[in-house]
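One protein chain is absent from this view; the other protein chains keep their places.
Then we have chain A:
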Amino acid sequence: MSTAVSPSPTPAPSPAAARPTTQRRRSRDWVHALLMTAPALAGLIAFVAVPFGYAVVLSLHKARLGSDRPPAFVGLEQYRRILTDPDLSGRFLHALLNNLTFALAVVPLQTGLALALAVLLNRKLRAIGLFRAVFFLPVVFPMALVAVIWRLILARSDQGILNSLLHQLSFGHWGSFDWLGSPLTAMASVVVLSVWQGVGFQMVILLAGLQAIPDERYEAAQLDRASRWQQFRHVTLPGIRTTLIFVALLTSVLSFRVFDQVYILVRGGGLNENATRTVMYEAVTTAFDQNNIGRASAITVVFFLIVLVLTLVQRRVARGDDA
């Protein structure tokens, strides 16, 4: 269907006409190019650009789902409320703080563990492929399933896996503990299951970075009788510095988007809501349970600004060091 358009119908009458032919071709390229980009562009405009602009507009309005009243303009009122209103800001700022706690725990833990795994796997060991597969496997697990599995591991009864393990290890002194429900351990639980699910992803990226370090550098270090730790410190770390920073920043962006596991475990697993609600959790419950689209949009916009700053920092780092 497409090839019928392309052959040029008029034969060039003289050598001088060669240039006009390419120009004609170029100008026809314009039509083809537009046809090729149109579907993707239409999708991106309809489902990303317009809704994003609409989020900003809605955040300046009082809008409710299922209400007959049209959205009423309220200026920055929604932002004022979520950020300073004594009744509402507590909830939102708490969610922000939870997000920050989550990121501060997950980023170093996950990056550090991923680095350790990558270093251990970057050798010629037997069955290395199997090990790699085991660490990577949880990455393909949908978060909804991960939440269910860990709900059983962390179950509050003495039959929960972790409680039962601690009971054995303490010769019967450990009874039971509500890991998900206790405000002290709720966030830690979410951190652990998230790291378990996600660390393989970072490991794979770091492994690719490690494999790019030339062997000669290690050989030179060995000639200088550098210990294993010295090799790690002076060859490995400088060699993957850029990748490492990149992975840490990527993880921080991803960690701000956390939602699935918190939502599922709060709804069905007895997870302590107050200790683990995140910004996205706030946005969804505000929009969905309270039908408050205006306020949910304002939360969404604040969320976007945070992720934007993190992403821009990440890009700058990635670009600046590669050059």
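Going forward, contacts are C-beta pairs under 8 Å (C-beta built on N, C-alpha and C of every residue); 3 or more make two chains touch, one makes a residue touch a chain; residues count from 1.
The definition used in the following text is that contacts and distances are computed from a predicted model.
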item: Protein name, per the UniProt record, of whichever chain is missing from view ("Sodium:solute symporter", "Response regulator transcription factor", "Sugar ABC transporter permease" or "Glutathione import ATP-binding protein GsiA"); value: "Sugar ABC transporter permease"
item: Which of A:60, A:221 or A:283 contacts the chain that the document leaves out; value: A:283
item: Touch with the omitted chain, as defined above, among A:76, A:93 or A:125; value: A:125
item: Chain A, residues in touch with the chain not shown (by the definition above); value: 2-3, 5-8, 25-26, 29-30, 32-34, 36-37, 39-44, 47-49, 51-52, 54-55, 58, 63, 65, 117, 120-121, 123, 125-126, 131, 133-145, 147-153, 155, 157-161, 163-165, 167-168, 196, 201, 204-205, 207-209, 243, 246-247, 250, 257, 259-260, 263-264, 267-269, 280, 283-284, 287-288, 293, 296-297, 299-301, 303-304, 307-308, 311-312, 315, 318
